[in-house]
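Structure, as structure tokens:
Yeah, one chain of the complex is gone here, protein chain that is, but the others are all in their spots.
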Amino acid sequence: MNMLKPSDSYSVVRNTTTSRGAAVVTALILIVLITVPFWAGRADLRMIVEFAYYLALAQMWNLLAGYAGLVSVGQQAFVGLGGYMLFVLAIYLNVPPVVAVFLSGVIVAVLAIPTAFTVFRLRGAYFAIGTWVVAEVYRLGFAQVSTLGGGSGQSLPATIVREIGAGRSEREMIIYFTALFIAVASVGIVYWLLRSKHGLALTAIRDSEPASDSLGVNIFKTKLAVYVLAAGITGVVGALIFLQKLRISPDAAFSVQDWTAAVIFIVVIGGIGTIEGPIIGTLIYFMLRGLLADYGSVYLIVLGVVAVVIMLKAPQGVWGLLSRKFDLHLFPVHRRLEIKSDLEVER
Amino acid sequence: MSKLKISNLTAGYGDFQALFGIDLAIGEGETVAIIGSNGAGKSTFLRSIAGLLPNQPEAVEFKGEAIGALHANKVVEKGIALVPEGRRLFPSLSVEENLMMGAYSKRSGPWNLQRIYELFPILHEKRRNPGTALSGGQQQMVAIGRALMSNPELLLCDEISLGLAPTTVKDIYDALPAIQEDGTTVLVVEQDINQALAVADRIYCFQEGRVSLEGRPGEVSKDEIKVAYFGM
Partner (left out) sequence: MEWVNTIVQGILLGGLYAMFATGLSLMFGIMRLVNIAHGDFIILASYLGLVVVTTLGFSPLASLLVVVPLMAVIGYLLQRYLLNKTLGHDILPPLLVTFGLSIILQNVLLELFSADSQKLKAGDIEVASITLSEQLSVGVLPLLVFLSGVAVIGALQFLFYKTELGRAFRATSDDQDTARLMGVSNSHIFGLAMALAMAVVAIAGVFLAIRTNFDPTVGPARLLYGFEAVIIGGLGSLWGTLAGGIILGVAQAIGAQINPGWQILAGHVVFLLILIFRPRGLFPRSVD
């Protein structure tokens, strides 16, 4: 048998021409986004912030479900926890608000550890519902804490609000850049993770748990790590959301409809198990919501129907369809073998 | 007209092809054995006939009817019953309940619980036990009885001697005449070549998904079988 020496005749390659092109386009888009606060209106700023946080939430849910095989219907627990931790840190511990946003994420990640040990006792769909129960426990629990406003919640005191920034436009700008940073970071972290050897472990688990187990992949530790990471970043997003809203209440913080239903639909429609999918999905979500804005909750019905149809007919989602048809990979994580020279291989 | 006629049957699992165009025919009331080494495609063949694997309609012709595309639950209604490899008894059901499941398709005929218990008396004694609490040989009896309960015209037996002691195998094959005398056509897949030669009117040998030999037990020599079996 002929032994192929690396670098002589083949190389393991990841980038494709489209991905290099996409990298350039992404850089350009980011540059434009950075300039937005200087020429766009308040409503546009808010919309981009909202886009950013849904994108981040979607990347995290996708990481859990599409890569680690953990379908959670309870991520709203971490959104709400992040929000409440922000209020606690800012109001009672005098942490500067923007710092508190990221610190909340750390606290949420720590709290996610015992949560994981509890819910990991369940599998599949029961795991999903278990995560929902946990979120409900947090919701009902916080409703009992009167110092945090109990059932009706509380607003961020004016003094804290002013700590974010002196004037309103300054505050909006700071929140805008924080949101942008979080969105880019969440995509970046997922991308980095999947390109690393942890990513290989995740893909192996996704493809076959028993096989990867026998190859020595520590499934429990890997899943725990991913769960905690996703929880932490979801917590950061939650903190940001309620920093912007300036008001928190248990029902808003732990809302399934706002934080989980929309996110799941985004990922399913966009394309589960890909990095590009949640981006496309968030775009589609905002488009649909804009189009159907006048019809109340109809947009949720439409979203739900589209998600169900996609799950039945095209489970790889919109991006999956596009990427398969045109062989596109904007965030290449797959390794390919590129054979450089002509080689005669003995059969 | 043959009872069962197989024409150019191919089958596989995903990218893996197990059968490459099998042609075979069985006459009314015949007992035919298929021998071959592991992986030759014998089980795949029976599963295809039974409707567990999809196929072209004309690939499987039963009593003149093209049934290759029918699903398993329809195939048993037509009169073909499979005793699956590994017995596959229902663990939640008792012995008697397993047998009664065999009658789900409601085909009329000579077989009923009482006759099965006459054929395999030990099962009457164990009828309330969970199916899986029996010995291997007894479980095989339940599996055969269960298939007979559907009153098949063609009985397919997949490796019924597998994992059983020789005396037990003999006990089970001793029940074959009772099945044959009703006129039931029988197709057995067997790893035990001697057993196959002893019960069959004709034998086929499969090798890597193809028919490598066909003949009557008295007319084929051991050497011919060896060549057909191992492909040397």
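Going in written order, the chains are labelled A and B, and every chain counts its residues from 1.
Keep in mind that, in the parts below, a residue touches a chain if its C-beta (ideal position, glycine included) is under 8 Å from a C-beta of that chain, and two chains touch if they have at least 3 such contacts.
A quick note: this is a predicted structure, and the numbers were derived from the prediction, not measured.
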Query raised in the report: Relative to the complete complex, which of the depicted chains are touched by the chain excluded from display?
Result: A, B
Requested in this report: Consider the whole complex, including the chain that is not shown, and state which of B:L19, B:I67 or B:L82 touches that chain.
Outcome: B:L82
**Report entry** Identified contact with the non-displayed chain, of A:A58, A:V268 or A:L288
**Finding:** A:V268
Report summary line: Touch assignment to the omitted chain, from A:R20, A:R42 or A:R121, lands on A:R121
Report summary line: Touch assignment to the omitted chain, from A:A40, A:V88, A:I129 or A:L328, lands on A:I129
Report summary line: Logged for chain A, residues touching the omitted partner chain are 65, 69, 71, 73, 118, 121-122, 124-126, 128-130, 132-134, 136-137, 140-141, 143-144, 151, 256-257, 261, 264-265, 268, 272, 296-298, 300-301, 303-305, 307-308, 311-312, 315
Query raised in the report: In the full complex, which residues of chain B touch the absent chain?
Result: 50-52, 71-73, 76-77, 81-82, 84, 88, 90-93, 97, 100-102, 104-106, 146-147, 150
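Note that in this section only the chains that are shown with their structure count from here on.
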Query raised in the report: What is the distance, in whole Å, between the centres of chain A and chain B, each centre taken as the mean of its C-alpha atoms?
Result: 54
